[in-house]
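The complex appears here minus one protein chain, its other protein chains still in place.
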């Protein structure tokens, strides 16, 4: 299982969380990554944790102001990027452009989507993975794998029918190790989570609890 | 073949073009439709021409200002709608929402896309058809079926591999009957065109020339 | 006082509301207008009611698909347009373009804004009026003139300090004649309202109640 911790713009210490991510990743079979803000990418990558961007723009080197360039993200040490997170929805043409930009620099890509139909659409653009996040569950603490298991199964089926090589992550309401196990049992190969680790008093313990039942 | 004439916001007489569309449609085997501005939908539908909207928003009845409601488009007499035209690109989640809104009111849907990858993505959302319009050809007078035949073939293949029931239209640079024949020969089941008819001195003759070689 | 009834995409009969607007307008000193969906503009204008658009795009005649052209709105019989409604927020450059498009066709303009600072900004673009709508009050039934009178006074001051010719409308939570009087007493020259009339069982009585205390 792949566990990707999205730090959003939470008031956490990104380096401290990254160090916990790195240490727990090394001590378990699970793969764990951390996605800090763009301003923090270099410092987070320097910890040795697997570092992801939260977003890249569908652009190349050139006249773009205030955008996130895939090359700069990769140079900062990131190995992957989220695209089209529910808090950063993109036009279809721009998801396509962002996936191409990321691929150009060998960044791994996870495209987020709301439901199985959009998961199928995202899979058609050729990312490495898609993440299904029903908007009504985000931030509720109710995991999609429990509240709506058929959404996860539907997403796994939709992605597989479009491109068998695109894996599916589960991305809303995950906060416990049992949620991660449920997500795995429904066919997903990983989870996106955020506040459960980023806002925990002790991120290391929170991560250990997450991977413990795997 | 389906020929859909997009009137955009051209300074043409929408009723006169619609009457030509209706008459030529009746006198040939081709199916012809016309997509006027929202303000002209009712008057155009009254001509008896097959009437399409240029866009619907991903909304329901309720608190939305300055948006296009699928129900209002259908009540005005439209039978279908374009979605995500290259001049009106939408977020992936909103294309999904617009397709659902249109389906709710039995409007036929054509989702536009730039390239085969995006055509596959659009097809995954369950529209009736997708239209492939490489942005670099729009308005050039060079038909995609000649400039870039593999884009049309790629789009036909991408749509079919995702959903065999989604047909493909060809949507950039079509202006002559030969272009329509080329598009058909490459596997597309229709064409989108605009200025070739809407800005013609005699839209009726322009339409007759388009369908003549079919 | 100017009372502008925004029909949004409510499931009301736009012609019936327009007839009520026309009749009550003729029987009182208040000026009353109605803003239907674009698809309904022609039929509403034919009633003789003062007809407004809910939105125009910053475009000219040409290659634009699914947009609202000021010329088409004016040809349909509208005499004015809302711009930048809180349900249809625009980029600053596009508000500027929409005001210019509307002015080109002699449409009266009301630019909506959230707070006094944005009212000042909107006034600098040269519209006929600005409407202040604190987002937190929209749809609450609590009028801005009572919940937050200093917002209305601040908006009146902000507009006047930028351009003394730009009048201010009050645009959130207005539902009774007393609310209209409060808005007037705070310096606004009109109100925007929506559900209080559009969703009323008897729009004519709702309008009569609104203008009665004036």
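By letter and in written order, the chains are A, B and C; residue numbering begins at 1 in each of them.
Criterion: contacts are C-beta pairs under 8 Å (C-beta built on N, C-alpha and C of every residue); 3 or more make two chains touch, one makes a residue touch a chain.
Keep in mind that what you see is a predicted model, and the values were worked out from it rather than measured.
The hidden chain, counted over the whole complex, makes contact with A, C.
Of the listed residues A:5, A:49 or A:69, the one in contact with the hidden chain in the full complex is A:69. Interface note: of C:84, C:109, C:175 or C:188, the residue touching the hidden chain in the full complex is C:84. Of the candidate positions C:9, C:37, C:51 or C:118, contact with the hidden chain is made by C:118. Only one of A:43, A:100 or A:204 touches the chain withheld from this view, namely A:43.
Taking the whole complex into account, subunit A touches the unshown chain at residues 6, 8-11, 37-43, 53-55, 59-69, 71-73, 75-76, 82, 85-88, 138-139, 194-195. In the full complex, subunit C contacts the hidden chain through residues 84, 89-96, 113-115, 117-118, 120-126, 158, 161-162.
The rule is short, and it goes like this: only the chains that are shown with their structure count from here on.
In terms of inter-chain touching, the protein chains here are arranged end to end in an open line. Counting the residue numbers that touch the partner chain, subunit B and subunit C have more than half of them in common. A simple rule picks the central chain: find each chain's mean C-alpha point, then take the one closest to the mean of all protein C-alpha atoms, which gives B. For this pair, subunit A with subunit C, the centres built from the Cα atoms lie 43 Å apart.
A straight line joining the Cα centres of subunit A and subunit B is 36 Å long. Separating the CA-averaged centres of subunit B and subunit C is a span of 33 Å.
None of the residues of subunit C touches two or more other chains.
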